[in-house]
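Just below is one structure, and these are the notes that go with it.
Every protein chain except one is present and positioned as in the full complex.
Chain naming follows the written order as A and B, and within any one chain the residues start at number 1.
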Amino acid sequence: MASVLLVLGLPLASFLAIALVRPLRRRGRAAGWVGITAMIVALAEALRTWLGSTRGTVILPWLPGDGGPMATVGLLLDDLSAPMLVLVTLVSLLVQMYSLAYLHDEPMPSLGRYYAYQSLFAFSMLGLVLSPTYLQMFVFWELVGLCSYLLIGYWYTRPAAARAALKAFWTTKLGDLGFIAGIVMLWSATGTFEFDALFRMAREQTLPLEGLATIMFLIYLGAAGKSAQFPLHVWLPDAMEGPTPVSALIHAATMVTAGVFLVARSEPLFVLVPGVLALIARVGAFTALLAATMACVESDIKRVLAYSTISQLGFMMAAAGAGAPDAGFFHLLTHGVFKALLFLGAGAVIHAVGTNDIFRMGGLWRVMPQTGVIFIVGTLALAGVWPLAGFFSKEAILAGVWAGGRSGVFVVLALTAFLTAFYMFRVVFITFFGHGHPHGEAHPHEPPWLMRGPLWLLAVLTVAIGLRFAIGGGGEHHPPGWLAALSLALAAGGFGLAWAMYGARWIPVEAVRRPLAVIDFLARRRYFLDAIYGAIYRGVMLGFARLIGWIDRYLVDGLLNVASAGTLRAGDALRRIQSGQAQDYVYGVAFGVLFLFVLAQWWRTP
Amino acid sequence: MTAATLGFWATAVVLLGSSLAVVLTPNLFHSVLFLAVALVATGVIFLFLAAPFLFGAQLLLYAGGVVVLVVFAIMLTEKIVGQRIRQASHGLVNGAIVAAAVFVGIVGFLVQAGPPPAARPPLSDVTAALGREIVGPYAAAFELLGVLLVAALLGALYFARED
Partner (left out) sequence: MPGLFAYLVVAALVFAIGLFGVLTRRNAVGILLGIELMLNAVNINLVAFARWHGDVVGLLFAMFTIAITVAEVAVGLAIVIVIFRVRRTIDADRLDLLRG
């Protein structure tokens, strides 16, 4: 477990060093190298841990209580957290390297701040993954939420970024409220936060089942907020206001998958409440389809990827809900790799042309062939083309859902898979092969090696993971034979349609859009969800706030003003009584005596 | 009606009459003289209550000391001011109402307290008993009283000295 501690401790040490040592922070590039060095060692240790056989739990008492500690902290290393360690450290490392080139125009102090946040995020995410108790997980859960807020709002002088950061924070907080309520209720029902103890109770069927559905639903709310499940998904597209590497790391590969991780981690508890599981599966599938339709009409390359992330998270959740959490977790890992690849590739494109709008790109294949190849590898993986990583994980999910007997969910996911291929290739065709639209003043060029290196590494990994499964045929899932064919057919269909519409332009876009006008209209307006939330916020929240404000200003303040004015007046009146004439005081004494007489009459014992 | 009762009521009338004169007469000097009468009458009432020692103390300290002191004071201040001191009253009605109310309150209490117990026979030698008490259990209080008197004397001197 020592190496696990090293994996966890190095990012923390790096964060503390950058945050506390002012000269280091002011020299952002140096801070960056500190963070990168820490992550390299952490990655090495994570790999050693993953490949090694050490698994287990370390628990230390935290909050003392009667009859044993109320809460504990510790580290939990198992087959769920070990690969996550590798994913988090790997993507963190690559993103930090990439950022050094991507953000080379930033002022140095600002860059130092960036690397402090990055290191803190890596620490928090690793801590979340390694948590052996719900409470500790919640602490790190909030920490990653904080880092997400800080990094989305990295360019805090931009109003859009500041707003997006707040939106992300509040929307996820809504879910977190459920999460904390759930774990507290779970604790009051069982007396423990520890996974091991809870799972043992679940196995031995000593877990109190009444109320468990509510508890697990509340915990799922937290997961839904973090993993951008409908209807709490609205923050993720806006989160793209942060720097692109941040989007790659936090809002694609790691943090947003925390919800899926949580559901996978809590699997032994979720299986006890099939109703909640069914809800998770359905919401996941619905989210996947909804996000995919929005991705089809989006013109901002990062937002397309954001919607695709939501969609893929829907896939994972659906798998977890349909009784195949390992398939969902598998997809989480592969998706983490190739979605980071896609985001970083998109970042390279944006870096080159200086815009997010795909319709202002085009013909980039000629000037950035390396980036093009990399992006296409990612696209193929996301579309689920054999033999890339995404194919196997998506097939595992479809197989799991099919085996779980959720045919409705299965159909929705299959349709989503088709749309996934379509919208990704749409981006590819428009961005890289479209007719050379004007690029403005920018002269697109290949990114520097510091950006290309991580990109190639991720591309190679995407292929290598795929090949490993293609050759090894591993995996405990044995999907029905027709499923592979169906997957490929869906991907090919999506590719074909995209090619026909945007590549070869056989089918005019209008011809497809017109029959689907309603969906097109709704999807372009994000199904009015943001508008609804806005209306709720303005109507209910602001109205309520105004009411409270009015009450405070006029009722509470008025009461206090009346009290203070009364005190002043009374004091003034009482001052006049003090005439300074001794005889007036004697009158006072006499009246006091008379009052005592009356009082004595009043209370005379009968 | 026995002689004692008759004597008591006569003394009481004198006491009340001179008291009223104290608070009502416009001449301050007369007021002081009436006070002397009232104090002597009180002393006589002490006699009726079988406390001859207190009668003596009353005559010496009050009717002697206090009245002489007050007369001195009046004459002294008149000399300072250089005119006769007026002794007017004000707010007579208010004062009368409040004083009457207090009186009614006190008497109300007395009435409610019910009939008093029968009187014990008078002590054989009150003065001797009083002396024993003073040097016995109340010796400390008595000494403190001496201290108080000295302090009052010094205080009066301090206030009144020319400076």
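Criterion: a contact is a pair of C-beta atoms (placed from the backbone, for glycine too) under 8 Å apart; a residue touches a chain by one contact, two chains touch by 3 or more.
Values in this document were obtained by computation on a predicted structure and should not be read as measured data.
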| item | value |
| --- | --- |
| Absent chain, residues of chain A that touch it | 574-583, 585-587, 590 |
| Contacts of chain B with the absent chain, listed as residue ranges | 2, 4-5, 8-9, 12, 15-16, 19-20, 22-23, 28, 31-32, 35, 38-39, 42, 45-46, 48-51, 53-54, 57-58, 61-62, 65-66, 69-70, 72-74, 76-77, 80-81, 85-92, 94-96, 98-100, 102-103, 106-107, 110, 116-117, 119-123, 126, 129-130, 133-134, 138, 141, 145, 148-149, 151-153, 155-160 |
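Criterion: only the chains that are shown with their structure count from here on.
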| item | value |
| --- | --- |
| Whole-Å gap between the CA centroids of chain A and chain B | 95 |
| Residue ranges of chain A touching chain B (in the complex, touch as defined) | 583, 587, 590-591, 593-594, 597, 600-601, 604 |
| Touch list for chain B against partner chain A, complex | 91, 94, 98-99, 101-102, 105, 108-109, 112 |
